[in-house]
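First the structure, in the form of structure tokens, and then the observations on it.
Of the protein chains in this complex, all but one are displayed in their positions.
Letters A, B and C mark the chains in the order given here, with residues in each chain numbered from 1 onward.
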Amino acid sequence: MLLQASSYFEMYADDPVTSIFMLRSKSGPAQSIRQEAFLTTPQLPVSEYIDGYGNICQRIIIPAGTTILESRVIAECDANIDVDTDAGYKPVEELPDDVLQFLLPSRYCESDKVAELAMQITMGIQSGYSQVGAIRQWCYHNISREYGTTNSSTSAVDVLQSRTGVCRDFAHVAIALCRSMNIPARMVVGYLYDLKPMDLHAWFEAFVGDRWYIFDALMPDPVGGRIIMAYGRDAADVAFASHFGNVVLTKMEVKVIKL
Amino acid sequence: MLLQASSYFEMYADDPVTSIFMLRSKSGPAQSIRQEAFLTTPQLPVSEYIDGYGNICQRIIIPAGTTILESRVIAECDANIDVDTDAGYKPVEELPDDVLQFLLPSRYCESDKVAELAMQITMGIQSGYSQVGAIRQWCYHNISREYGTTNSSTSAVDVLQSRTGVCRDFAHVAIALCRSMNIPARMVVGYLYDLKPMDLHAWFEAFVGDRWYIFDALMPDPVGGRIIMAYGRDAADVAFASHFGNVVLTKMEVKVIKL
Amino acid sequence: MLLQASSYFEMYADDPVTSIFMLRSKSGPAQSIRQEAFLTTPQLPVSEYIDGYGNICQRIIIPAGTTILESRVIAECDANIDVDTDAGYKPVEELPDDVLQFLLPSRYCESDKVAELAMQITMGIQSGYSQVGAIRQWCYHNISREYGTTNSSTSAVDVLQSRTGVCRDFAHVAIALCRSMNIPARMVVGYLYDLKPMDLHAWFEAFVGDRWYIFDALMPDPVGGRIIMAYGRDAADVAFASHFGNVVLTKMEVKVIKL
Partner (left out) sequence: MLLQASSYFEMYADDPVTSIFMLRSKSGPAQSIRQEAFLTTPQLPVSEYIDGYGNICQRIIIPAGTTILESRVIAECDANIDVDTDAGYKPVEELPDDVLQFLLPSRYCESDKVAELAMQITMGIQSGYSQVGAIRQWCYHNISREYGTTNSSTSAVDVLQSRTGVCRDFAHVAIALCRSMNIPARMVVGYLYDLKPMDLHAWFEAFVGDRWYIFDALMPDPVGGRIIMAYGRDAADVAFASHFGNVVLTKMEVKVIKL
């Protein structure tokens, strides 16, 4: 399916602030990028670099006053995501070197504290893809999607207590649970077609069988129509915007339409 | 200056061929990418990865028959390039680790064979930026720009004998000469506004003072209006298209206009 | 000063466990590695890879039963560390791209939660090196070094409540405080000569002026005699040993002597 997605940010700063954005996509297994735009008002110099996960990062000095940033992408995306309940648990000793880091605890995914819960959730379930599926489903059924109950400090352990959160919180919990069972899991951020209410989205991938599979703990069922913008260990690695100073987001709009 | 640049490739293959393209740009010191498009007819899946130099590479399987590829970019570019005749020679012991590789000979730049010529050209000239400037000028005056006299096997040493070539040959000679004097030099490919006849272009950068500076041995004077697509040691690293099989380029058109 | 350092680990596992060690050093600004040994009993196959921070990692499958691992290194080390109270605060917009990641919160360093304390500690102090010095000193005076009061789940915020910990906890607090002020800070692990009681050690570096400087919140004064084994964002990145399964450390001994 051909998707057009866009983000519109209106920001205000009293003083110039250095900011990093992650708003450009690379073509990959399930998406071919056709067009992109990255526009600022006023027109600002942008510098890009590749981070340690292969993401394209935009470095900008946001000037004092109001700045508008628009990012648009048109991409051909798989309408469905791969589901393979036969993909088994991959023993740690067979994992590629660069996948190992996604087994470790990270800022928002304290996998070292949730092993017991993970075992309860996956008890009796075939190891591998199906275990991750059970974790995904458990999150879907046991966490309420509520805006405003969590913030940028909220971690998986916090969410497991409050049982509320937004997409990134769902992903953090699921990632922490997977890692606690030695299943590599990483955070993914991007666009999802037909997300309601529409917003930038976060989900996760788990490494089972011989590769990464997409999972989304916020959705009742596996669904495609995704444009990936960045991968990382958790939200600390893949923030759409990191401001090293005070920037107020005065308006934000996200759109994803089918062409 | 705001530039819109585009490349149009019409290719024919008897059998499917894996190809790597380098036709997407990153924002950087002298360019801010505003819009991009990467379109194929028929629509083909694209997969992107980052190479060892930080370039964004497009991996595509070209199907049998005719394939059209269009790449477009709109970028805000510096109209002038930095010139600093005071930028001195940077002693090798003070070079950053990742710059050292650009001192070594490479496929098309046999710097180990041209030291004598480099010394002649730069005799009596202030070390650093001015030496590179002298090398650039020597190439401009001593190599004739002629299409069809060189091919993908032609190296700097070949060009020094034939004294003819296209932009990449000019760059290879200049790079080889710089490296022979222990000045790091790398190849750059992209678009140049007002190039005549218009084509994809190649030039080079040299590391003097504390950073990389742009030089173009094909031009009589330093001029900006450039959109960089890739960096590498020489043309082997930064081919716009590498086909691992037989692909015939039946038509190609490059445009760069000022918006 | 020429130092010989060694670690001896005796481990027991019921079943084979994949483990990652970080016990080899690279030569660098303040240390030249002369000799190294990495021995296991029984003799086990080792495979090494470079992680995203440039650290050399040893991947081993620990067999069932008892395994002994000995790592030794002889290195020429600077007896003193560089102190430069004039090194000023480096504005974020001037930081190198690869340093930016060390401004973000991480698993054990919740810099997003400690800004107020950081401001109190550094009030009225010259920005840059001296601020980091003040943070270091505050940690030294306000946290008690006590074994057994913290564990692998303890983060900077936890330590700020308990006010007790070991070297890594001191480093986590100091790193979180630095980052909250937009000063890049990273964790360092290795050996320290004359540490009492002797153990593997953790400290931190902060980026002020134009480079990284060493700081150690556990020591009353700046002191050298260090052999660095790994860099990372916090202890999650630079564990000496990460076991993906149950391994009991039955004995451990660390020695650092002057040759």
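Keep this in mind: contacts are C-beta pairs under 8 Å (C-beta built on N, C-alpha and C of every residue); 3 or more make two chains touch, one makes a residue touch a chain.
Quick caveat, the model's predicted, so the values are computed rather than measured.
Asker: Mind giving the shown chains that are in contact with the missing chain?
Answerer: Visible chains that the missing one touches: B, C.
Asker: Taking the full complex into account, find the residue in C:48, C:146, C:210 or C:253 that is in contact with the omitted chain.
Answerer: C:48
Asker: Which listed residue (C:10, C:76, C:93 or C:112) would be found touching the missing chain in the intact complex?
Answerer: Looking across C:10, C:76, C:93 or C:112, the contact with the absent chain belongs to C:76.
Asker: For the chain not shown, which residue from B:126, B:149, B:164 or B:242 touches it across the whole complex?
Answerer: The single option touching the absent chain is B:242.
Asker: List the residues of chain C that touch the chain left out of this view.
Answerer: Residues of chain C in contact with the hidden chain: 26-29, 32-39, 43-50, 54, 56, 58, 76.
Asker: Tell me, which residues in chain B touch the chain that this view leaves out?
Answerer: Listed in rising order, the touching residues are 16, 18, 20, 49, 51-53, 57, 59, 61, 91-93, 97-98, 100-101, 103-107, 110, 112-113, 152-153, 182, 236-237, 242, 244-245.
What we mean here is this: only the chains that are shown with their structure count from here on.
Asker: Just give me the whole-number Å value for how far the CA centre of chain B lies from that of chain C.
Answerer: So the centroids are 42 Å from each other.
Asker: Averaged over CA atoms, how far is the centre of chain A from the centre of chain B? Could you give it in whole Å?
Answerer: The separation of the two C-alpha centroids amounts to 36 Å.
Asker: Roughly how many whole angstrom separate the Cα centroids of chain A and chain C?
Answerer: Once rounded, the distance between the two centres reads 29 Å.
Asker: Where does chain A touch two or more other chains at once, residue-wise?
Answerer: As it turns out, chain A has residues touching two or more other chains at 49.
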